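I have a structure here, written as structure tokens, and I will follow up with some questions on it.
Of the protein chains in this complex, all but one are displayed in their positions.
The chains carry the letters A, B and C, assigned in the order they are written, with residues numbered from 1 in each.
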């Protein structure tokens, strides 16, 4: 069924293949009267675009976005906003050799099983290129949650975790990795250079934090804020794990520590002593930071030959040339931010429908 | 908005509070001609029901399910199947003391912020009692995926992890914890007895495995099988983390190891050497075991007094009497199984819609 | 797929067969803090219930509704409201003779083709009994649109149309037909008595009007207010036509007459000279009365033998005993009102989500 749409009230539908003429998305459900131009979107795309360092794919795309509808005289009209980015640097020939082969760890096999037809060029629809449109859609969502600050960082690459004591948001924009721990930057550089030379690739863990989220967003049972965040993050290419707040570590935390105590804060407002729950209780935001972490597996398109099959049933050694991110988790940071922004904006509209003052 | 429904083609909607007259669900989208009676559902409910050991809540519920519609002469008719369980042992008075208080780590605060009105009795709608109906709905889903075997186990309670070398499915039904490692059982017994005596509670990690899943289930991009599983599991009370296959560990796995190599198996079918991806590539099942793990935080209703607020803004010490699971993760096993069954059955129908032979 | 749910933000899911133990519905998406008890719902059910005159089915049902969830201390909690009505007077034996036969004009044939299994007793799920739960759900919807008055009337039975000059809402509650034209009442009495004696049945046209609808409800393109109303009404058993405002008559109206002129009304507000459009322009309410008419075909369960087939392929003469409405259009009045109320309430929540002050 139709699975290329995300969101309930605020939605976006993406389309396009890695080596097709263009990629795009339609944002439907955007309220009217919101100032919007390409300049609101482009900076977010620039953060995700390829070729910005030697640690990401060298494909040369300007990722210049155009708004084709839904904006009039600088404001949204309440009608669908269609966004389009032309593909500029597709080199489909790089993929001829693996046209019929199934790269281990990639969607090649499952797409062939499911659809019979597969656009193998640059991985077609399974390419991380699709995530550009998530970032674009996220830029619109951010317009609806102006008081919320959403920031992301890479907290682990391969086996190398940051020192959380050294976490500094100011450092994140100063390096090629969105790394918040200055001392870790050279370690990752060395590690990724080695990984690339070895023809392999590396995984990563990304952390996204939303501050300033009003209490009361999210819905009980199956519309839980954390359930929607989990789905949003797990839908990003190569993501295999998601946790909220302390996540898996909560299994080992005693109940009397895990429950975040409350007290009367400034102005009498409810405040929390800790945030083990990651800003979500019963599926609804508490007003604390919403804290999300997700794991991105290593890129499966690698130069190291790996045993596999082709679609005719022959055993083959697969080696992917093309241009690939040695650690696709790096560029997942702006994508994760965008997805979190979208989930929050969508839930904000849903809260308003119920008459909540948010 | 309406957030009490789960699924796309095959759906269920649950309703009911912990201390209301009854709980129930409506399964809509069930194909016709499937043999069904209460006897198909009850055994799954019995696995989840309270009071089965000293390590779960002592509330005394038979959880006897009745089918009120959608079945005629022993077969489903294609119309909604309404299921109902009467609440038999509600002791609402236990909750009078905390009527206006916000238990730390519980949904009390967020429900009050969001709704203004809250049925505090036994946590109302936020009670894990809701999950009984998930188990019931899951029993119907299993009827549609007869070739799939879904099993669950607890792999960690508090800081105590099982020894994976000792994993034995045959042991799981032999103890009160769904523990697959015989040697771990006394450890957990001691740990939980100590925890209970200390007036605290414990978290857990649950693992659910589906074997016999046909390749080709799941949909790309936002309908990914793992995204839906993540949402399904994170929607279970107290769950804060979900991973598929090796999950977070994939961040530290080199790319040439992480990608599951393939070879020509018996009868020429595609086989995999390993299953780091947990049976899902590109959001679509590979035919391997689908492997899911999720973390359940410790029960937030505990006897240890904890600083908090009441809804009038007063600082209070909250202590929850009532009857609670010292480790709610234990009873999450049949719930996680049910949710995975439902996701798979729903995706099966969606695959059939596309003409897939599954 | 799941087709027993209606609505987008405010939804209800109905379940139950005519001769099963009960029928019910789950209203999901109801905002919190709305005063609600059975007494708010029962009067609407009483208007639809069988046995109120000789012109409707003689089945003896009290249609006593129970609220099983979602209400606490007299107020909605924001959680699903489960409603249940026990079936009290099922006489399934009446249907034994036509168990395997397909009544002409009924869903018997299509249900058998689609499902293979069919609960023939009292038409099972295809019975108009399902509409009781629409009326119940509509009573909840009305709570959300307190300023809107929704009224319905029968404007034609068989070939006999009311005189629109004589339309008087005060008359509607004074007769068994919801007839607004006093002079037409004896004509319909005679006509329906004759129809019944002849072993036949009669069709009708129902008109529903909502006054006090705020301008700005409805959404463009595929969420048009009139499109949702059309779907809502056409989903009622036996309905085969729907029109908004002047409807089909607009085909013959010249453009300069059809377009409703505007002027500055009291307090400077926009007012309309006429209401050919039935209160909806571009799919969005104008603030005028929303005017809907729909045609209900004659009951297909009649005493006159009619040529048909049974499910074994034999040609048979079908004659339906049971107890049936000679003109099912009469009891469609409260159902149509309920459906319109639900569409409006759902659109109200959707408008609020966009920040509209409605």
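As a working rule, a contact is a pair of C-beta atoms (placed from the backbone, for glycine too) under 8 Å apart; a residue touches a chain by one contact, two chains touch by 3 or more.
Values in this document were obtained by computation on a predicted structure and should not be read as measured data.
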**Item:** Candidates C:55, C:72 or C:102 - the one touching the absent chain
**Value:** C:102
**Prompt:** Which of C:28, C:130, C:171 or C:337 touches the chain that is not shown?
**Reply:** C:130
**Item:** Positions on chain A where the hidden chain makes contact
**Value:** 1-5, 7-11, 13-17, 20-24, 26, 28-29, 32-33, 68-70, 72-73, 75-82, 114-119, 124-125, 349
**Request:** For chain B, enumerate the residues touching the unshown chain of the complex.
**Result:** 9, 31-32, 78-79, 220, 349-350, 352-355
**Fill in**
Residues of chain C touching the missing chain are 1, 3-6, 8-9, 14, 102-107, 109-111, 113-114, 125-126, 130, 156-159, 195, 198-205, 215-216, 218-224, 226-235, 240-256, 258-264, 268, 270, 273, 276-278, 281-287, 295-300, 302, 304, 306-309, 313-315, 329, 350-351, 353-354, 356
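We adopt the following convention: only the chains that are shown with their structure count from here on.
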**Asked** When chain A meets its copy chain B, do both sides use mostly the same residue numbers (more than half shared) or mostly different ones?
**Response** same
**Message:** Counting only Cα atoms for the centres, state how far chain B is from chain C in Å.
**Reply:** 39
**Prompt:** Hey, how far is the Cα centre of chain A from the one of chain B, in Å?
**Reply:** 26
**Asked** Residues of chain C that touch two or more other chains: which are they?
**Response** 9, 32, 78-79, 349
